[in-house]
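Just one protein chain is left out here, and the rest sit where they should.
Our next item is chain A:
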Amino acid sequence: MSIRFNFGGDEHIFGEVSEDMSLASFFTGLSMTNAVRSAGIKGVTEICPANASFQIRFNPDLIKPQDLLAELKSMEAAASTSDSVLKTRIIELPVYFQDPWTHETCLRFRERHQDPSSTDLEYSARINGYATVEDFIAAYSGQPWFVSMVGFVAGLPFLYQMVERQKQIQAPKYLRPRTDTPKLTIGHGGCFAAIYSVRGAGGYQMYGVTPAPIYDPAMKVRYLSDDMCLFKPGDIVKFKAIGRDDYDATLEEIDANRWQPTVRECTFSLTDFNRDIYGTNAKLMELIDGR
């Protein structure tokens, strides 16, 4: 696998690890950006990992673009062959699937959808071969997800489920983007889940909402007081399906600023994962359940 490097104007270098999405590509991209960060290269201003690519922004008055490119290329071999062991954390996020707010929004923009006669959940369950919406939700919240990119808008995580490719849930984006999406909606487009950090336009299928803020520019939410964005690339997320009562109770705790998500430190090895996907996931999820 060879990274396709490209200059993005005179201030960016873009590196595409692969055209398609895979955990291996994500890890190579993350290793590259970690290597760039530890190298402390003069003139580098932004280091952004993405799903299967990454981007470095630099000040060409301080470093020649060709010199930076040469430096990045020198890091490629090590990044591609690195053991892909990541010290990270697993975060449990409560999600109220089939909630009334995304349901109402989904009905309001029905004419922009592939299948106006069913809901986003019904449609997604059907095209992914699940007999019922409940089975679909069980698959969605049954296995953990990798934060493979944070962005679009502040704090919005793109999530890639930690299952084999045949089991990846896929769904097209709306035919035309909606002008509204409720805040903290769990959405899905392509093979990625996303959590809308703020209310706004969007094209992903909508499945539910989390009561937990994931971005707080005022930094008043107790678990966002040091860092206004909850998620970083490399985090592992486990959705926990909850009902209306739990949602309301959690929201009350959040309003009183007493609640915080369950977060556990963990180590993830891509080699171990590829050897035994569900065994690796089970061990990760035990960290959450053994609270």
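Operating definition for what follows: contacts are C-beta pairs under 8 Å (C-beta built on N, C-alpha and C of every residue); 3 or more make two chains touch, one makes a residue touch a chain; residues count from 1.
One rule holds for everything that comes next: contacts and distances are computed from a predicted model.
S.K.: Pick, from "Biotin-dependent carboxyltransferase", "Ribose ABC transporter permease", "Leucine-binding protein domain-containing protein" or "Response regulator", the protein name that UniProt gives for the chain of this complex that is not shown.
M.R.: "Biotin-dependent carboxyltransferase"
S.K.: Per the definition of touch given earlier, which of A:Ile137, A:Leu156, A:Met206 or A:Val221 contacts the omitted chain?
M.R.: Candidates A:Ile137, A:Leu156, A:Met206 or A:Val221; residue touching the omitted chain: A:Leu156.
S.K.: Looking beyond the chains shown, say which of A:Lys42, A:Lys73, A:Arg108 or A:Arg165 touches the absent one.
M.R.: A:Arg165
S.K.: Need a quick check: the contact residues on chain A for the chain that isn't drawn.
M.R.: Residues in contact with the chain left out: 6-12, 14, 16, 18-22, 33, 45-55, 57, 60-61, 65, 149-156, 158, 160, 165, 168, 170, 172-173, 189-192, 197-198, 200, 215, 217, 228-229, 231-233.
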